[in-house]
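Chains shown are a subset, placed as in the full complex.
Every chain is named by a letter (A and B) in the order it is written, and numbering of its residues begins at 1.
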Amino acid sequence: MSQTPTIAVPPQKILRDALKDVRPQEEGDQAYEVVEALYPICRSITGDGVRQSLRLLQGTVPLQIREVPTGTQVFDWTVPKEWNIRDAYIKKAGDRIVDFQRSSLHVLNYSIPIAQRMSLAELRPHLFTLPETPDWIPYRTSYYREAWGFCLTQTELDRMEEGEYEVYIDSTLEPGSLTYGEYRIQGATDDEVLFSCHACHPALCNDNLSGMTTAARLARLLDGVSLRYSYRFLWIPGTIGAITWLARNESILPRIKHGLVLSCVGDSGPFTYKRSRRGDAEVDRAVEHVLRHSGNDFEVLDFTPYGYDERQYCSPGINLPVGCFMRTPNGRYPQYHTSADDLTLVTPSSLGESLFQLMQVVQVFEENRPYLNLQPKCEPQLGRRGLYRQMGGIKDAAAREMAILWTLNLSDGRHDLLDIAIHSGIPFHQVSTVADALKEVNLLRPVE
Amino acid sequence: MSQTPTIAVPPQKILRDALKDVRPQEEGDQAYEVVEALYPICRSITGDGVRQSLRLLQGTVPLQIREVPTGTQVFDWTVPKEWNIRDAYIKKAGDRIVDFQRSSLHVLNYSIPIAQRMSLAELRPHLFTLPETPDWIPYRTSYYREAWGFCLTQTELDRMEEGEYEVYIDSTLEPGSLTYGEYRIQGATDDEVLFSCHACHPALCNDNLSGMTTAARLARLLDGVSLRYSYRFLWIPGTIGAITWLARNESILPRIKHGLVLSCVGDSGPFTYKRSRRGDAEVDRAVEHVLRHSGNDFEVLDFTPYGYDERQYCSPGINLPVGCFMRTPNGRYPQYHTSADDLTLVTPSSLGESLFQLMQVVQVFEENRPYLNLQPKCEPQLGRRGLYRQMGGIKDAAAREMAILWTLNLSDGRHDLLDIAIHSGIPFHQVSTVADALKEVNLLRPVE
């Protein structure tokens, strides 16, 4: 009865156009600025450092900050006490010779408080160094055993003489909550794509400020695009965060169709993809295909139950199709888990290029489907539909014609576009483009 | 009541004996003579050149010439107008500087008629050359877009000066028919083996006078042999001919058990087999096995939807087990689709050797079947049946004994003789021979 008012809705971009508009270098520059801002914050698996980091990422994308109380049972685990730290140092003769204010790595992550004077011999068991790289500070944690300690360079340790040291850690380990960030973009269906990154490491840039900022840029790029899938992004503390999220969202899991853990995506090494436990999930084939056509070196590894939160997503009772997208993987670069994983290890262009490859993977998710050739008996006459060169005898069919022939030949209901791209060696986006053209002339229809 | 008269039927040879009688070199010589006779005829996808060529092949085998009227609907296509040409030239000052009488390649195949004087600038867009091989004439067609043109060498083009040219093509493009050749040999069953070759190219010897003549020789050799399968041979215009035949013979298709497209079988390159779309059809395994034991280099390629008429036989709605048997494949030799694919590129011995390999493939089709070991518990005592050397301890079992042991071991109803040959690495004909011997002593029986 009443007249529906006309509302001016800004038309949504489709993904293919959004992809054309991506400027990887600018994206990388933006991501790198956030890496710089996040670097000084002392993060851990709980505490204000995480909250502060998530608030900073809200400048990129309006993610939600979730709190889960200490003591909450999550599968076989319990959400731990919340850890916060304000200051920490070792003083000798009044001078701070190891100073948390200079690097959050200097304190053993999750150290209990201490304020005490002691001899070097007493202090020594609480000091951690890397003798082989004497100018780098190691990264150490003690989440589940109450302890205190300091990490320092071997050079600093070698300079420490006998005498009395003042040891001070102003930390608290008290009931509080575990904090994580979540952002969800609603697509045309409730089927979901999951991107997850660990947000618990302190001053380590590649591991994983790179993943945190790239995930945020990716979310920002997909926001406002017309999407088939819904997209969920998680910034969570490693292990306990993934376990907490999974335990609290079991009903969602059947809807997660594809997923990627993002970590170490900012260094200049070649791409590395670690397959999901399933090994042949669509995400596994999609990422390998995209990297194969990326023009970059890359490596594909089989799933192992060690690494990042794919350990949880791919545990046997969860078994989601979630792989891990990296450049140089954990443990394979010397700066890993040391103070040398700093702002010089990560570059804006590497961040931007990682983002660009991820967008291409998203394109596969969005556009991949099986089609049915509606003229399956012999080739249809493409020439009269303007889809084939008119003059015969030329030595090689053009690339577009090959994409058309492959797409027609394999669109028998048993192959989707990604199968066709992999089988033919033609980049997915070309196959997907000709599928659209063939659909327009009624030679293909999507299989429901 | 009436007495049946006794008719003297000449006893038919079995294939194995026919194969022993094949003299590849003589066969190749015979085929080459027909290549020479076919070379000057201007063929196209329709017209008198095809008819004349098929009549010439009737000298080898009494094939039938079929006509399908212009305008007939064949799947997504329509049989085109018939093209005939009597003469064509470009004259300058009264001299034929490009002359169809010297080579049928000089005219753009399917050119519409023209008789006109024009400047070089007007003529130029209708001239086709190969700048990189300046003494070769290219092969060009324009079947489905009405056009006219000439093909010539770059050297000839470079000599053409400004001035007035007389351009003349005495062709007709009118309702008529599409012509193809067909020959069928009835075997013990109606299950068929298909050999198909394109017969539409003008003065190109390897592509495909080689295939046309080899198919005819093969048909002649199989004629009069006692065969298990029926054999059908097609000499058809590329693409439209295969589509026309398939559209008019859909009811036959379920009976086609194996098939091969023959093309480029006359050059001296190694054999190339391109698998059927199915990839693991019996023809695919048979050809690969035969080539592996041929003593020649060979290459096996996966199916792609580009090439010869396997494109149609292997379209998703037809999907016959048809591969493509070649020496150097289309596009991989420099003379491909040029005037250099001439009588020097093809040799009698290459033609003869191609024929010999095809006969061995036919032997696999004819003799391959699964058998059942009738003494499957432990080895039967071969010695008392005269099938095993009597003295033990000798270091290596002879090849024949190995063939016997493999055939007994794998004749469990799940492997046919070709499986056994492939698995054991023993040539099929040896496995088939010992299977006969084992059948005679009641150690094997064919599985129905």
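Simple rule for what comes next: contacts are C-beta pairs under 8 Å (C-beta built on N, C-alpha and C of every residue); 3 or more make two chains touch, one makes a residue touch a chain.
Since this is a predicted model, take the numbers as computed values, not measurements.
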Number of copies constituting the complete assembly, 2 shown: 3
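Please note the rule applied: only the chains that are shown with their structure count from here on.
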Distance between chain centroids, defined by C-alpha means - chain A, chain B (Å): 54
Partner chain B, residues of chain A touching it in the complex: 373, 375-381, 383-384, 390-397, 402, 405-406, 408-412, 424
Footprint of chain A on chain B - complex, ascending: 75-77, 109, 138-145, 147, 239, 242-243, 246-247, 277, 304-306, 311-312, 314-318, 331, 336-337
